[in-house]
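Apart from one protein chain that is not included, each protein chain of the complex appears where it belongs.
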Amino acid sequence: MASFLLQRFWQSILLVFIVSILTFFLINLAPGGPSSMMRMDATEEERQAISAQLGLDKPVIVRYGEWLGNAVRGDLGDSLSSGQPVIQRIAERFPHTLQLTILTLIVSVVIGMILGIIAAMKRNRASDYMINFIAVIGLSVPSFWLAIMLILLFSVTLQWLPSSGVPPEGVSLWEQIKYLILPVIILSTSTLPTIVRFMRSSMLEVISQNYVRTARAKGVKESVVIYWHAMRNALIPVVSIVGVLVPRLLGGAVIVESVFGWPGMGRLIVEAANSRDYTLVMGVTIVVTLLVVLTNFIVDIVYSKIDPRVKNF
Amino acid sequence: MQKTANEPSVMLTTVEKKPDRRAWTRLRKNKAAHASLWFLILIHVVVFIGPFVWTMSPEATNPANTLASWSVSHPFGTDDLGRDVFSRMLHGGRITLLVGAGAMVFTVLIGGIVGACAGFFGKWIEAILMRFTEAMMSIPNFFFALVALTVLGKTPWMVVLVIALCSWMEIARVVYGETLKWKQQEFVEASIALGAKPLWTLVKHVIPQIIPSIIVASTLGIAWAILTESAISYLGLGIQPPTATWGNMLQDAQAYIWTAPILGVLPGIAITVVVLAYNFLGDGLRDALDPRHIQK
Amino acid sequence: ACGGNNSSQSDAPTDDASSEETSSSPSQGGEIAIPIVGDPIFNPWHPNAYAESNVVNRILFSGLTKPGKDTAPAPSLATEWSASEDGLTWTFKLRDDVKWHDGEAFTADDVVFTFNTLVLDESKGANGASNFRALDEVTKVDDATVEFHLNRPWASLPAYLGFNAEILPQHVLEGTDVWNNTAFNKETPIGTGPYKVETYTSGQSVVLTANDDYFLGRPNIDKVTYKILADVNTHIAQAMTQELDIFSLEDTSSLERLQNVAHLSVEPRNVTKYYWVAVNQNNPTFQDVKFRQAIMHAINRQAIIDNILKGYATIADAAITPNLETYYTNDVAKYDYNPEKAKALLEEIGYIMNSDGVFEKDGEPLSFQFDVAVQGDLVTIAQLIQQDLKAVGMDVELVTLDWNSMIQKDVVERNYDMMMNWWTYPDDPDVYAQYHSSNADTGNNIPNYKDEEMDRLLTLGQETSDPAKRAEVYKELQAYMAEQLPYQYLWYPQELVVINNKLENVPELNYGGTLHYINEWSIKQ
Amino acid sequence: MSESTVLLEATNIKKYFPIKKGVLKKTVGHVRAVDDVSLTIRKGETFGLVGESGSGKSTLGRVLLQLQALTSGTVQFKGQPIHNANAQQLRAIRKHMQIIFQDPFASLDPRFTIRDIIAEPFQIHQMLKGQALDNKIDDLLQRVGLDPQRKHAYPHEFSGGQRQRVGIARAIALQPDFIVADEAVSALDVSVQAQVINLLKDLQQDLGLTYLFIAHGLNVVRHISDRVGVMYLGQLVEVGPTDALYETPAHPYTKALIDTNPNPNPYKRKKRILLKGEIPSPANPPSGCRFHTRCPIATDTCKTEAPSLKAFGQDRLVACHYPIQDH
Partner (left out) sequence: MNPLLKVHELSVGFQSDQGVVKAIEDVSFEVHKGQTLCIVGESGSGKSVTSMSIMRLIDYENGVLLGGDIEFNGESLSTKSQDSMRKIRGNQMSMIFQEPMTALNPVFSVGKQIVESLRLQNKRLSKSESWAKAVELLQQVGISEPHIRVKQFPHELSGGMRQRVMIAIALASNPQLLIADEPTTALDVTIQSQILHLLAELKETTGMSMILITHDIGVAAEISDRIVVMYAGTIVEEGDVFDIFEQPKHPYTVGLFESVPVVDGERKPSLPSIPGTIPSLANLPEGCRFHPRCPYATEQCVRSSPPLVTLSEGRKVACFHHDIVDHQNSLTKTKKEVVQDE
């Protein structure tokens, strides 16, 4: 185990390093440059001046070397577009994103698993088709459309929920939750179907196994048979999916964040990309990489917790 | 279960002589899957043959006749630029269905191979492949797509390839997890004991167990690919306008959400129905391949 | 009320009481919300200060002038100005009653600092610095007088000084690395404008409160919140729920819906802006004027204006917009929608229609790429134009690019065949930057159009300060532009401003212009 | 023992399984499943392996076939060391050695029809194809007493005994030189069992097959085996020719086993002698002779000194300080 941790640690360091190289060269290969240079009405001289100011006139290799040198000392540099430290810009957004991510995960995992299991139990019957249908709708209806429709219904017409923004400080818990309801619903519509579908398929696989029969023979309640004995065996694909969803939610909730004016990482990433804020892109990429490494590591550990036969370390 | 004594108990001697285990025959017994299959065939025929019958150009604009409602000359009305929505649905369907299925095939291939090899072979292969997967999850997709498509050109096939390259990691993870689980089973050991090459064991014994998950992943992958195409076209990276796809029709409708929401409804329904059909077909296929399932 | 350090919640009733006293004047108090699409940067000269920053900086800072309600430059920090005989020195008289938000007095030193240290330092690459290439130096005469020394006569100086050219505080910024001074740029900017920043939360909002010491008197509205909302549809939804009070509507697709909301009005306002298509003049194919004229005849501009822009635009023939009434003339060459004529023109210059319905010259089909950035309604319009061009036998392939890539490819590298975009400029007819041959290839002369006659007229316009004579020059320029078509003009758009009816005393200027008068706005009781 | 006839020789093999605890899976001890076993199996013989449940018989079978890596020790097959063979060499060897798994259901791929299951070895080694393969499969099924007409059914549609026979058919398919039969006939009724055992014996006669026959049914083991080994707690405690071992068990554990064998005669119902004492665990084996905690004749020596496997009589080995002489 100790050697596994150590091995994994070095692999991850190498991974972060490689990702940083690839990303650095990729963003420099991409057409365009920092937005300050990319104004329609800027002149060549202005572009050159800014380029020199931002240090972009040096060769890519040299710049990468400098970036790396600072990064290993924990300094991810300053954002090219705002001048603020990259760490600060990420730190401002991260908690908001985390809030949404965690809630969405809880909602979609809990509901997704329940729906998936129900679908599996009612295989090829009306409720299975219905759940499948809902899942597909959730998957193929675009988030922006649904988001606007929900705002229209709950905020404009019924005025039950705030149309956007993060909860102001010092309001009651329920008030705070009100701000989260719509974004979480919208985010869940894209994560939930995945979980529902995988859960269903995985449950069908498990439910005919002999140990399920044993559980029934013990006189265990059908619900316990399903939600305890069978489900545990069906969890591996779902856990894998959750592992993939975490980084995706942390960085990819762009539409929800723009529609609901949510100050999250997704928009930060898009803004950074659109404005070719190289340092910010690098910073975000490193953070995302670390999260990916971490979630995948946890998922790998969880595999063998779920199924003791799995020996991936 | 009810007592089914009145059911004509089949004579013990006649049945089960040569049970037909072929997936196709079993699939045909699953009504939803069977219907879905025919629907998909139908929609492909419509989309690929339709434009030869309905020859109105999907790209010809007519500012004088925008957002028209349905009529004989425009059965589905016209869009914000006065283009025939019916024709755009037909032509857009071609691209969308190709992109959806194409990207899905690549995604499943790459993700499946990477995940299965990593999980099955373990050791350094696992380390390399899984860390590679993590790297691909971490590298910003926007720049990846931007550079790739700028270099390779924004042809539909490149778009398909880039979508696949940006989305195979999920499947890889799922397949990896499942492989880890299945490779510990005794029947896998049995195959090794027979002297099978690792690849044989992997392909014959491990992957078939994962097929249900792969089917789910692919049916979800189709929806994902269709929507990703429309998302990247919003970044100027997708199929280039004025070529229609259901995805970009949906995306364009975004502006009209307040005034002409119907614009989004048609492509939205089309995508939903196709994805739904693929899902039902997938479920049917899964059942057909499940030896324990009886098609009634 | 928030100006005082001792202000607290209990202040509010006092505010209300005071507003009742002055019942005849506009009502006091209240708050409004305005959307912006991204995090602003509180420094108008910062290379990263884009549109979303401009609308905030406009009410945080003041320039020497501002666009007048009649589009002519109006006094702001400067009370009056005059040019020397040779037009090379301009003298500006400054107000002496202006205080920075931190209480320091505003003086000529701040103007000198802003221009000499920031704008004229080429290595800084200040935003819009290229507008001031005619400016050599600014000198202080006394605390309330500055002189602008030019290297050539430039009649548009006062107009340009009111166009995102706000003055920054020397006492705060001197000696700091101004672009990276995040304490100023991102936290607590010190301006002279009617509002000052109370809180700024990245990705969420900028809350501004009335500046009690504003030199034109305390603004009527207590609090202005700029909400950072990236999505247009959210703006619309929030306008409906009265969570937003004013913004400019980017495109007309949601117009009807907004017009049906009782508490909202959508008002068209004139802007100094025109849309154009350009073909690269470095490419021999496009160098013939007849080719450019053929393009003009091929595009059905009126149909697009009527149907897509819902009539909120007029056909453009040249670069001077009709709202610059003094300078605008309608008496120029016109290009009606006439595909046949377009074809005829192409045939005149040696193109032959081939069997595919595409023109050919020397066996080479007339096919080229049309670059368009994914921005606003450009892609939509480009599709219409592409179809029109196809219809006359040009094989045009549309290429969409993200904004940044477009700039790199089309503007920086000038590596394009055809592109489209728009120009906005101060309320002054000086369009030297976009047309002068010295700005071809690297500057704002995007089509790389080089023409001596054009250069002559542009220079003459800058040198002429007498308004009547100046108008003549620019009218001539317009005629010449319309004839030569350096750009292929599309239309002069109108801006649609969505306003909550509770807002009063909003001058009938475009959205950007009216923000200069935010101190006059008030809320209906 | 004449060298030339040795098929498989294992020396001092050990197989330890770690016992892990906690989230971090710290190893807190080892199960010594096989602890220093040496054994020789001669070509053409049937070596019966009996012993207490959990004493490491299956594990021994698996390590002999290199299905699990050894902790230490060496294994030679046909004179070639195989404990350090690479994957390719192993694959070549595996054609010649097969295993019938103890748990038939778990060892059959649930998605394979039994036809596919039995066809697999032929496909892997590219031996038969098409009609010839199908004929061969039918033949094999018939020989183990299964109806070839059901070959398109899946494992779960069979009874326990039927599945076991599928496993046997698969193992004998390639006509290997050596088969480890782990409880291969335990789920069969005596008549079918007799049929299968006769089949195995016929094969042995015709092809010179060698078996390691792990079983609990002492009668069956006696019937089929030439020599028998007795395992207790990870170690071989006695090895000898079948008849001699059954008639005059030398190790007290062997004797206890044989005495406890149930008699298929209701009139002979007797109180079977139960071994007394604490059952020791392979994780924590007792000092000295591992059987001393339950041995009726144990002395103080037994508690401290571990007896080694020593020659005892003709062709017999026993690990006991006080082997039981003739009764």
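First chain written, first letter: the chains are A, B, C and D, and each begins at residue 1.
As a working rule, a contact is a pair of C-beta atoms (placed from the backbone, for glycine too) under 8 Å apart; a residue touches a chain by one contact, two chains touch by 3 or more.
All figures in this text were calculated on a predicted structure; none of them were measured in a lab.
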item	value
Shown chains that the omitted chain touches within the full complex	A, B, D
Given D:T27, D:Q142 or D:S287, the one touching the chain that is not displayed	D:Q142
Hidden-chain contact residue, picked from the options D:I13, D:V37 or D:V50	D:V50
Where the missing chain touches chain D, by residue	17, 19, 31, 50-56, 58-59, 102-106, 142, 145-147, 149-150, 156-162, 164-165, 182-183, 186-195, 197-198, 201, 216-220, 222-223, 242-243, 246, 256-258, 260-270, 272, 274-275, 278-284
Touching residues (missing chain, whole complex) on chain B	1, 3-5, 7, 9-10, 12-13, 15-17, 19-20, 26, 29, 184, 186, 292, 294-296
Residues from chain A at the interface with the omitted partner, ascending	208-222, 229, 232-233, 306-309
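Here, only the chains that are shown with their structure count from here on.
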item	value
Of A-B and B-C, pair with higher C-beta contact tally	A-B
Mean-CA-position distance for chain C and chain A (Å)	38
For chain B, residues contacting two or more additional chains	146, 150, 185, 209, 254, 257, 292
Residues of chain D engaged with two or more neighbouring chains	156
Contact footprint of chain B on chain C as seen in their complex	232-233, 236, 251, 253-258, 300, 303-304, 306-308, 373-374, 379-380, 382-384, 386-388, 397-402, 405-406
Complex contact set, residues of chain A against chain B	7, 11-12, 14-15, 18-19, 22-23, 26-27, 29-31, 123-124, 129, 132-133, 135-137, 139-142, 144-145, 148, 193-194, 197-198, 200-202, 204-205, 208, 236-237, 239-241, 243-244, 247, 269-270, 273, 281, 284-285, 288-289, 292-293, 296, 299, 303, 307, 309-312
Parts of chain C lying in touch with chain A, wherever the complex brings them together	38-39, 41, 46-48, 50, 122-125, 127-130, 179-182, 185-186, 201-204, 227-231, 233-234, 237-238, 240-241, 243, 401-405, 407-409, 411-412, 421, 433, 439, 442-444
